[in-house]
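A protein chain is absent from this complex, but the other protein chains hold their places.
This part shows chain A:
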């Protein structure tokens, strides 16, 4: 503790003297706040809750931990390298904006930097990670004004940018996960053996994996989305902690289940069965960690229900009818774009006349 204090004090002195370095004060302030908390006092009310955004965001990271650990098991230690790349390059954009705007660095990036690598394919080259996260943070968040003002989920923006610009990286090569024994804990990276993801397999020749294999992530897919048991547990943990709201994931998953049940009944060639829809691709990860981002989802309760229904319909439709195998990503982007409209409509209906 004393050592950290000393280092911080020294660096504060250092940047005071240097004009160019002085611009990087927000970085030091962020570190200072990170380690030592605040000395400010309340006015009224005289007491406040102990929760702050640091705690709030670090709980999302805790919720993601099962997925991260599982992804090391499935894909080897390179995953850590991918996550680090994402943090470093995304952090650079964050710092650059803080320096230019002369504002503080906010905690929201802790989550973006963690979620983004988890929705990339395991064999993704590091340069693509860096490019994607920089694009995502820049155009998904900072151009709108930073934390709390962004319309789109920055991780989704980065991911879609990569998908559209480098389709061969993002959609064609899917390595097989390590299964059995210590798995990826003993390896550095994935083999070059590739296999189709369950969704691709279904689209191609209607192959279905049993539910238990999907739950434990035998099927292949993006880095963090395959170990679905861990995602479900992490998501429920966040809901119990009141960090994310249950309404949106519930209505999303319920709509997907209902809609794919109906679709499967009438057009089984296009629509996969319910359990398969729920347990493949990024659906659970998206439902429990991405759409629940409070900034980019509707803030009204009714809006959350409506948004979940729209999301569910979009996802199932894209999966079944479009040329893409995975619909979660695009439906989240569209849902993010619709969010302000949904809230506006809900509010204007709720408060259309002065009620008592």
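As a convention for this text, a residue touches a chain if its C-beta (ideal position, glycine included) is under 8 Å from a C-beta of that chain, and two chains touch if they have at least 3 such contacts; residues count from 1.
Please note the rule applied: contacts and distances are computed from a predicted model.
S.K.: Please identify the absent chain by the protein name in its UniProt record; candidates are "Methylmalonyl Co-A mutase-associated GTPase MeaB", "Carbohydrate ABC transporter membrane protein 1 (CUT1 family)", "4Fe-4S ferredoxin-type domain-containing protein" or "Putative CoA-substrate-specific enzyme activase".
M.R.: From the choices "Methylmalonyl Co-A mutase-associated GTPase MeaB", "Carbohydrate ABC transporter membrane protein 1 (CUT1 family)", "4Fe-4S ferredoxin-type domain-containing protein" or "Putative CoA-substrate-specific enzyme activase", the unshown chain carries the UniProt name "4Fe-4S ferredoxin-type domain-containing protein".
S.K.: For the chain left out of this view, which of A:7, A:22, A:51 or A:65 touches it?
M.R.: With A:7, A:22, A:51 or A:65 as choices, the missing chain is touched by A:51.
S.K.: Which of these, A:107, A:142 or A:225, touches the one chain of the complex that we don't see?
M.R.: Within the whole complex, the residue contacting the unshown chain is A:107.
S.K.: Out of A:147, A:264, A:315 or A:331, point to the residue that touches the absent chain in the complete complex.
M.R.: For the chain that is not drawn, the touching residue is A:147.
S.K.: For chain A, which positions touch the chain that isn't shown here?
M.R.: Counting only chain A, the missing chain is touched by 1, 4, 33-56, 58-59, 104, 106-108, 146-149, 240-243, 245, 294-295, 299-300, 347, 351, 354-356.
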